[in-house]
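Partial view: only certain chains, each at its native spot in the assembly.
Note that the chains take the letters A and B in the order they are written out, and that residue 1 is the start of every chain.
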Amino acid sequence: MSKLSIIVFSGTDDKLIPVGVIAQGAAALGMDVQIFVTGWALTKFIKKPANPVWPKEFESMVPLLMEGMKKNNAPSWADMLKEAKSMGAKVYACSLMASVMGLKREDFNELVDDIVGVATFLQNAEGGQTLFI
Amino acid sequence: MSKLSIIVFSGTDDKLIPVGVIAQGAAALGMDVQIFVTGWALTKFIKKPANPVWPKEFESMVPLLMEGMKKNNAPSWADMLKEAKSMGAKVYACSLMASVMGLKREDFNELVDDIVGVATFLQNAEGGQTLFI
């Protein structure tokens, strides 16, 4: 079984869509999927998540994107991630950045399986492929 | 022969330069190169491509970049991609995001070889390296 790891750093909502799509697609193919949430993205995995944030360069296209997602009955990135998790994917929050941002275990929502350090993540990722999003 | 896959999500023109450079360089080394275009980047692979979009943070440096590209006779990212394709690289548009954005096969330009789903892409990418740009 091949391994796919995703480091999610970007906190804009557009980039969470490919995180969900790729995680779900890879898990459905039987890949061993782990997601390491760090940086701004941590603000999207807490009980009181940040409001949607879109890249300044493409703000004018966001309504088209949202309408297209709805028309295609595309699930939200969080629902795709839940689906991936139901097939074995794991989601970890980065311990260093959680601490830097003052986030504790109880601040994270049910998407997060655990808080781990970068060394643990890198060791889990060995021998597979890793994306930085 | 080693495999290099590139997921191109960002639609700003600066990030299309490394897509072209890396695809051409890898193809020239005999690597098996596939490019999966999704998200905002789809707007750069259609017959009526979007106007150039630059990251807000570096807009003031764009004239210097463009002048430097010209002085160095650096080809455009599209020409580098054509060169990569002439050496065997393949360019695929993401079926889900194409549908979300209302883009059909005939909307894409000659750079695009086919429209495929993420599962097909991930299977093709197995055993190689994948970049998310």
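Note that a residue touches a chain if its C-beta (ideal position, glycine included) is under 8 Å from a C-beta of that chain, and two chains touch if they have at least 3 such contacts.
Because the structure is predicted, anything quoted here is derived from the model rather than measured.
**Q** To what total copy number does the complex in this file extend, with 2 chains depicted?
**A** Here the complete homo-oligomer in the file comprises 3 chains.
Note that only the chains that are shown with their structure count from here on.
**Q** Across the complex, what residues on subunit B touch subunit A?
**A** It comes out as residues 7, 9, 11-12, 38-40, 43, 53-56, 96, 99-102, 117-119, 122-123, 125-132.
**Q** Within their complex, state which residues of subunit A touch subunit B.
**A** That would be residues 2, 4, 14-15, 17-18, 21-22, 25-26, 28-29, 31, 55-58, 61, 64-65, 68-69, 71-72, 74, 129, 131-133 of subunit A.
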